[in-house]
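All protein chains but one are shown in place.
After this line comes subunit A, so read on.
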Amino acid sequence: MRWFNLLKANTKKEYIELKRYLPNTIAMLLTFYIIFIGMFAGIQLIGDPSTQDSNIQYAIVNYIFWFLSFMIINSIGYEIINEAMKGTLEQLSMSPMGMWRIMTTRLISTTLINLVIVIVLLYLSMATAGQWLNIDVVTIAPILLLTLISMFGVGFIIAGISIILKQVQAFLQILQFILMALTFIPLSLSPMLAFLPFVKGIDLVREVMIHGATFSQLQVGDFMILGFNALIYFVIGLGVFLYCERVAMTKGLMAHY
């Protein structure tokens, strides 16, 4: 129940802040849409007409997932920086729930709110492009869940680094391109890429949304890799975060800089 109260409090806070910073939120969504229009126009103008539909479909899925991963992973880093600057980070770390639990609920609440935004953007993109993808919720949901857990793991690593270094804005800007590479990269390049965080998950989502694969058509091995990635990245991420938190408490880095 304490976990649920924590999640409720953080989801409400995220939602309120999104509403209070409405112009910022609208600007962010407009930027997303304008970049998508640019990509769409680019594919139509200079892309190979024979693969145009397929390219647009790939662009939609990859771009949507890049946006989601960017919002989840980068935002946790920015949140830590902001909390440290505001002076609230110390208050968070004084909670008897533990900062890792607060960060977990922050990641979940950010994901829940951004999933709603992403769904709206997905339909907007599909409507703009006139390309309707296969939205098989039953098949996509477990893939997405396991993929998100590995994203949370990466999010924890970013949060941990941000606690110690604080001024990581430049790194976070580079990170968005790393995330872009991870979401746009096709798994056909190398099977080993499946073990990078969320590459396998996005590949499976592409199979479902673009090629219409159903749950029964997916291999057990695919889910095993997804599960393995989710577990490993989450455990590593949490371990790094807890280690960074301890370093911060030893060196006195929790206060604003």
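The rule we apply is simple: a residue touches a chain if its C-beta (ideal position, glycine included) is under 8 Å from a C-beta of that chain, and two chains touch if they have at least 3 such contacts; residues count from 1.
To be clear about the criterion, contacts and distances are computed from a predicted model.
Engineer: Determine which name in "Response regulator", "ABC-2 type transport system ATP-binding protein", "Cytochrome oxidase subunit III" or "Sulfurtransferase TusA family protein" the UniProt entry assigns to the undisplayed chain of the complex.
Structural biologist: "ABC-2 type transport system ATP-binding protein"
Engineer: Touching the left-out chain: which of A:G47, A:G98 or A:G239?
Structural biologist: Of the candidates A:G47, A:G98 or A:G239, A:G98 is in touch with the missing chain.
Engineer: If you put the missing chain back, which residues of subunit A would it touch?
Structural biologist: Against the missing chain, subunit A presents residues 1-3, 5-6, 8-10, 12-13, 16-17, 20-21, 86-88, 90-98, 102, 246, 249-252, 254-256.
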